[in-house]
Structures are given as C-alpha cells and as structure tokens.
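In this view, the complex is presented without one of its protein chains, the others remaining in place.
The letters A, B and C name the chains in turn, as written, and every chain counts its residues from 1.
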Amino acid sequence: MSLLALLPFYPLISFLILISFGKKLSWQLASTISIGAMLLSAGSSAVLINQLGNSESQLITAHLWSWFSLTTTQGSATINVAFYLDALSAVMIAVVTGVGLLIHIYAAAYMKSDENFSRFMAYMNLFIVAMLILVLADNLVLLYLGWEGVGLCSFLLIGFWYQEKANVLAARKAFIVTRIGDTSMAIGLFLLFKSLAQLTIVDVNQAAQLSWKIGDADAYWIALLLLGGAVGKSAQLPLQTWLPDAMAGPTPVSALIHAATMVTAGVYLIARMHEVFLLAPEVMTYTAWLGALTLLLAGVAALAQHDIKRVLAYSTMSQIGYMMLALGAGAWSAGVFHLMTHAFFKALLFLTAGSVILALHHQQNLFKMGGLFKKLPVESLLFIIGLYCLVALPGSSGFFSKEAIIAELWSSPTAGQGLWYCAILGALLTSIYSCRLFFLAFLGKARGNSNLEQHQDGHQENSSQGHLLRLPLILLALLSLFGGLISLDLSSVFSSAIATQAQTNFINEPSWLHTVAIVTPFIGIVFSWFYFKSYRENSCDNIKSSTGAISTFCKSGLGFDRLYQYVLVRPYCCIAKINRRDIIDQVLMLSAWYTKLWYEVLSASQNGSLRWYAAVIGIGVVGLAGVVAL
Amino acid sequence: MTTIALTHVLILASILFVIGFVGVIVRKNTLFMLMSLEVMLNAVGVAFIGAGSAWQQADGQVMFILILTLAAAEVAVGLALLINMQRRYRSLDIDILARMRG
Amino acid sequence: MITINTLFYLSGLLAIVASIKVVTGKQTIHALLYLVVSLLAVAVCFYLMGAPFAAGLEVIVYAGAILVLFVFAVMMFGLAQDEHLHAPKHGAGQWLGPIFLSVLLLLVLIIAISNSEIQQVLIPKVIDAKDVGILLYGPYLLAVEIASFLLLAGLVSGYHYAKPRQAMQSDDNFQVGDEI
Partner (left out) sequence: MMITLLMVGLLLSGALAWYVEGKKVHSARWVALVSTVFLLVYFVLSIIFSSQQNYSELTVLTRVTWIDAFHIEYALAIDYLSIVLLMLTLFLAIICVLVSWHEIQEKAGFYYFNLLAAIAGIVGVFCAVDLFLFFFFWEVMLLPMTALIAIWGHEHRQFAAIKFFIFTQVSSLLMLVAIISTAYFHYQAVGQLSFYYQDWLALDIPLELASYLMFGFFIAFAVKLPSVPVHSWLPDAHTQAPTAGSVLLAGVLLKTGAYGLIRFVIFLFPEASHQFAPVAAVLAVVSILYGAKMAFAQTDFKRLVAYSSISHMGFVMLAVFSFNEIAYQGAIVTLIAHGLSSAALFSLAGMIYSRIHSRDLNDMGGFFKSAPRMGGFALAFAGAAFGLPGLANFIGEFFSLVGAFSAFPVLVVFAAFGLIGSAIYGMVLFQTTFQGPATATLSDLSLREIIISASLLMLLIIFGLFPNIILQYSHYIGVVL
C-alpha cells in the first residue's frame, strides 16, 4: 500500500483503539496513541508533499478498492475508493495534519482532566480521518462521504459535553443546518451525474470543459447547488447561523473544526470544482457577493459579542467570507492561500483563547476579563501575534494572503469594484473588532472576581501540562508570522483558470488601490484606540456593555436565528405538533368509527328488555299499518 | 231485530287490543303483562267472532276456539315461568331479566 | 229502550272499562277480577253477535279455567312486597308515550277498517255448536290436532318449569332450563 493510501488509516486505527478500550486507557496511553497517529499522518503528508514536488505529473494517486459502479446507457461509471493528491489537496492535507497535530497536542493537555478524555481524542481522530478523506477523495461521492463524516464529528464534538441542554441543541443545529447544504450538494451530484455521467473529479472537470459552454444551464445549476453545499459547511449566508452556537464545544474543537479545517471545506469544494464554476460566471458572482455579505455581516456581529469565542467565531465566518470572495472573483490561489494562513492564525487565536479561558476557570465573557496582559504575558503575546495576522498588518501571513485577495478584486470579471469596497470595509471592521477584543480582554483593570493567582499556582505544579499547552501555541505563532513566506504554487491545479484570467487582466487599476488596502487596518486601529478608550483605560470594576437595540441586534447575529425560528423551525414544529396523531390515519379510522357507531346503536337496541321489544313491535305495526292504510 | 255494525265490533276489538298492548308495554310486573296479553288475545277473539257472524260462517268461531287453546297453553307455560322466576329472583319485575344485552 | 245494539254497546263499554282497570290495577287479585268482568262482558257481546257457543266457551274456559289458573298461581306467589315495589308510578310521563302510541294504533286501525269494503251489516243469524263442530272436525281437523299438541306442550313445559329446583338440579338434562 502506498503512503497516500495509508494516510487516513493511522488516525482511523487510533480511533478504533480509543473507542473500543477508551475507559481502560490511562491519559498517557490515550494521548500517546492519538498524538502518535497524528504524528504519523503529519510525517507521511510531509513526505508526500515532498514527493509531489519532485514528481513529474504533479500528481499522486492511490486506488484502494472499487466502491461501486453506476451503469447508464452511456456506459458504466466506476466510483472507487481512491485518493488523489495534487497541489490543492496537498495544501489541505498539510493544514489538516499539521494544524491537526498541533491541536491534538494542545487538546491532550487541555482536556486532561475530563473523564471522557479518550472518547474526545477518538472523536478528534475520527474527524481527521473524515477530513482527510474529504480532501483526498478522487470522486465526489467519496468526497461526500468525508463531507458527511466531518459533519458527524462536528456534531459529536460540539455536543461533547452532552449533559448540557444548550450543547445538545447547538450540536443538533449545526448538523441540521449543514445538512441542508449537504442536500443541496447531493442534488447537485445527481444533476451532475445525469448531465455528464461522471462523478470522478478529474473526469468531471474534463467532461465539463468539453460538453458545456460558458453559461450553460446545467453548469449554472450544478455550480449553484454545489455552492449551496459549500455555503452550509463554510457557514456563509444564509446558512451561517450554526457556527456561533457551535462554540459550545471544547475550545480545541473550535480551533480544529470550526476555524482551521472543516469550515474551509466549502472553500476547498469550490476550488476543487473550479472548472465547473468557471463555466458558470453568474454563480461565481453570487459566490463573491455571498462572501462579501457574510464578511460584512459577521464583522458587524463580531463587534457586539460578549463571549470571546463567539467573537472569534464571527471572525472566522468573516475570514471565510474573504475566501469565498476570492473564489468568486477567480482568485483561486489567493483564496486557498488565505485558507492556509487563516488556519494558522485562527487556530492560534482559538487555542490562546482556550488557555485564557482555562486560566480564568471557564470564564468566557469579555466583560468579566480585562487586565490579563500583566497576568498572562506569554498568552497575551501569542494573542497579539494572532490578532496581528488577523488584522493583516504588513509582514504577517494574513497580510500576504489578504492583500493578494484584495488586489485581484478590482479587475476581476466576476467581482468588480463594489466588492473591492466591501473587502476594504471588511478589513476596517476586522481591525476594529480585533482591537475591541484585545482592549477588553487584556488591557484595563481586571474585572470580575476570578482568582487567577491561585490557579497560576496549580498551573505551575502541572508544568508538563503547561508545556504541552504552550508548545503548539508557539509553533502556531511562528507559522502565523512566517507562513506568509511559504510560496504556494497552485498553477498546475488552476491552469485553466489562469488561462481564462490572462485574457481579461488588462483593466487599468488605479495606483491608490494598494495604498488604501495597506492603510485601512491602521485606520481601524487608530479609530478604536480612541473610540474604545473606556475599555482600554477603565479603572472601575464593571463596564457596561451597551444594551441598545442595535447592539442587541448585532449581538444576535443580525437576527437570522430569530428569522429562521419564525419562518422555518416554528412552522415545521407546529405542523408536526398539530399532525402528531396523523391526519391520514384519523381519516381512515373514520370508517372504524362509523362501524362502531352502528354497532353501538344496534347493540343499544338489543337491551334485553321485553317491554322494549314489544314496544318496537308496536312501532313496527304502526309503521306497516300506516303504509297500508294511507 | 236490529243489527250490529261490523265496524263497531272491530272498533271494540281494536280498543281492547290496544288496552292490552299498552298494558304489556307499560307494566313491569310480569303477571300483569300476562293478563294484558289475555286481554289482547280476547280482543282478537272478538274480531274473529264478529267477522264470522258478519259472513254467517262458523270459521270465525273455529278460530276463536283455536285462540282459546293457544291462550290456555300460553298461560300454563307463562305461569310456570313466573313461578320459576319468583322462586329465583323473589320478584316478578320483568326488567330484572333484561340481562341479555346486545 | 233496550235493543241488541244498546246491549252490545253497553257490554262493550263494560269490557273496555274493565280491561282498563286490569291494566292499571295495583292489586293482582283485583285486576284478575276485573279481567273476569271483562271476559264476561265480551261473552255477552258474543252472544249478541249470534255466537252462543263461543260465549259459552268464553265463560267456561276463559273465565272459568284460565282465570282460576291465574288465581292459583297468584296465591302461590305471595306478592305483598313485590306489588308495593313495582306498582306503576302515577307520573303522567310514564303513561303518555304508550297512550299516544295506542291512540295512534287505534286511529290507524279505525282508518284501515273504514277504508276497506267490509262495511256490511251483520245479519242476525245464530251459528250454533253444531255448525262449529261440523267445521271443526271436517276441514279444520289438522288445526285441532295441532292445538292438542300445543296443549300437550303447554302441559309438559308448564310442569317442567314449575318443578321445584332441587329436582331440576339433580337432572343433568335440564341444565339449560336452570339458567332461566
């Protein structure tokens, strides 16, 4: 078996061991197994990426077994369980296994005291399996398998602390909302198969180029339906509502699944199917607009959040909005590049936030934090690095990737100037909410009554745990700072896209574009320095969050939850409740009721009373004689 | 000798019959039901005799004799049943026997 | 002036009143006596209609034999408490329905009778026992035989049902009768 074929099997074996013997394993053993499996995966993916660079065809494939074949009149399409590694999936496996490994290490320390530790690590491993299958799948059905698999793992991990009702509901919401997107994707697959009789990605892309022209109706619908899937998974408008609630899961989960990997699966899907999307320029425009709207909406919502993890969740949503924007604009490489750098710095931010939360005894409310800079200097520094990248200040990895996206927007045929302004506005929002977050959490005076020092002592005793917590953070910080220097060469994947783009790239761009893009974050920082002065300098014990209508509206994610509650959830539950007894059954049972009615009437007449019988005879005689006489 | 209108005879028979019938329906006492039954049978007899004399035929009286035997047999069986019932339920209330419900 | 007609109407009226007393009576013995009266009145009617044989039978068999049977049976019961318990209540509601029904029946019968073409006049001719006997043992012989069987059946079943219980229980064949 080739190295590629084995890649998902290390975590799979680890998952099976942990889930079967979970209760019996000690912390050391369980964490060694799961981290070891991740180490093997990360090592093999490093080797594979190296091999890929050296290979002629820029392609490594591995065929495991033939899954099934679909026979049509045009012939038979065989769907294999087979893996396919090219530059795009290489980026993804690097992120999945690399960031995954670091988060596993962190998680092993973070979740040490949990009684279901090995179950947690098993789920994390299973997630890595599904994610690897998703990114490596050589056909869309296998991709769908991974796609659903990560959804299931996300569900399991959000609801990991299943005894809390809120977590359970958040998990259910995440699963069902993404399932809506998945269904759209499934319909897309049916249409794709009907139209092309192919489901293998390479064949689909080839056949699409051959059999469709630009703007073909089939291409339009397929791209739109696949976009629906991507929107669901990547928490974009209008299916974005699950992501903030998903923060109910343990923090490493938020870092791994809801920031670094799974939520970017939608981006990966679109990038993967870019040849179909290129044939449907309208859908690319939709993608760009959805991305832009999400970006702005999430930025505004992030401004009003109280929970540190929810701020980061909205920030993730908004950054994925950037990626979608990039994809919609045809800036494929830039989008994938931002995916990678975002994985680094957002994982860093989440994990650091996790450390802070742990240090504060699971206090997540920003208004109860403050002044942490002095108490947790290392974490603060790491957080600053993360925010530095998020805001995309020059020199950071985020800078390189975000600038690359913004640069391509102005002249893109499917995007245009309006979207460029959106992106700049988004960057401004990003810097403002980042500053607000930082000021609230780390500057000013300590609020709330968290007995931090006492915990610090406990922290010192458990130094191995502390090291395990900090090691991945530092590595991620380094990646965030210098990840921008990694040069991604995705030209082999996006060759056709580049070819089409080359023809249109002659629009004149004003010279001030880049300057504005670079300066924007600084404007945001300067603005917040003055606007959030109270947060920065406050000395009182409590600062009030604004409770105005707009603020509350933003805090609730611009009311989408409530809208869906009224438009979809309530009616569905209501109909279900009304019809619990099954109206059709009731109608059919009417015949039984009718029969029973006659049974009762007739049996009541047979009451055994002789006088009654005699009277009935009399009635009968009257009736008969009446008929005869009259 | 004046004649009696057949109509009047039949009306008499009807009245008697109806009285008996009302008795059967209304009375709960089985003995009274039996007596009412006798009244009804008797009314039928009146009708037969009346008809027989109207047509100057003896058949009406033959029928009356048959009704008489019927009444005798009926009373014999009925009273025997009543004795049995009285013995068993210490009552002649017919509704006690209304156990044979549909 | 007393004619056959007036006699007939009088006795008919008597029969009706007596019958009403039978049906509405409270005391069994009184009711039985009213029944005798009623039967006798009817017997008078029979005679007036030219059927002396039937009138005789009415008096002898009905008023004589059957009613005596009744009286004996009533004497066996000892119905003191039963009479008291199950006497008809004097609420009008209880009577209203049956009376309405009966009146209706009566009306219908009267209409039926008046509509048909049997409105002949009775020709007074006495049909005596001889005529009846000739007919009875001629064309109606079979009916007579059947009537005799009927009487036999009445005898047997009357005996059976009126038998004391101990005797019945000893006899397995009469388990069904035991249920009654």
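In this text, contacts are C-beta pairs under 8 Å (C-beta built on N, C-alpha and C of every residue); 3 or more make two chains touch, one makes a residue touch a chain.
From a predicted model like this one, the values you see are computed outputs, not experimental measurements.
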Visible chains in contact with the missing one: A
Which residue, A:589, A:604 or A:617, contacts the hidden chain when the whole complex is considered? A:589
Using the touch definition up top, pick the residue from A:29, A:46, A:59 or A:168 that touches the left-out chain. A:168
Which one, A:50, A:71, A:113 or A:552, makes contact with the chain that was left out? A:71
What does the interface between chain A and the hidden chain look like in terms of residue numbers? 19, 23, 65-72, 81, 119, 141, 144-145, 148-149, 152, 155-156, 159, 162-163, 165, 168, 171-172, 175-176, 179-180, 182-183, 186-187, 189-191, 193-194, 572, 575-577, 579-580, 582, 584-585, 587-589
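Here is the rule we go by: only the chains that are shown with their structure count from here on.
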Quick one: chain B and chain C, Cα centre-to-centre, how many Å? 4
Taking each chain's centre as the mean of its CA atoms, how far is chain A from chain C in angstrom? 99
Flagged in chain B as touching 2+ other chains are 21, 25-28
Please set out, as single numbers or ranges, the residues of chain C touching at least two other chains. 98, 101, 105, 109
Enumerate the contact residues on chain C facing chain B in the complex. 3-5, 8-9, 12, 15-16, 19-20, 22-23, 25, 28, 31-32, 35, 38-39, 42, 45-46, 48-51, 53-54, 57-58, 61-62, 65-66, 69-70, 73-74, 76-77, 79, 82-83, 85-88, 94-95, 98-99, 101-103, 105-106, 109-110, 113-114, 118-125, 127, 131-132, 134-136, 140, 143, 147-148, 150-151, 153-155, 157-162, 165, 180
Within their complex, chain B touches chain C through residues 1-12, 14-23, 25-29, 31-32, 34-36, 38-39, 42, 45-46, 49-50, 52-54, 56-62, 64-66, 68-77, 79-88, 90-93
In their complex, what parts of chain B are in touch with chain A? 21, 24-28, 33, 94-95, 97-102
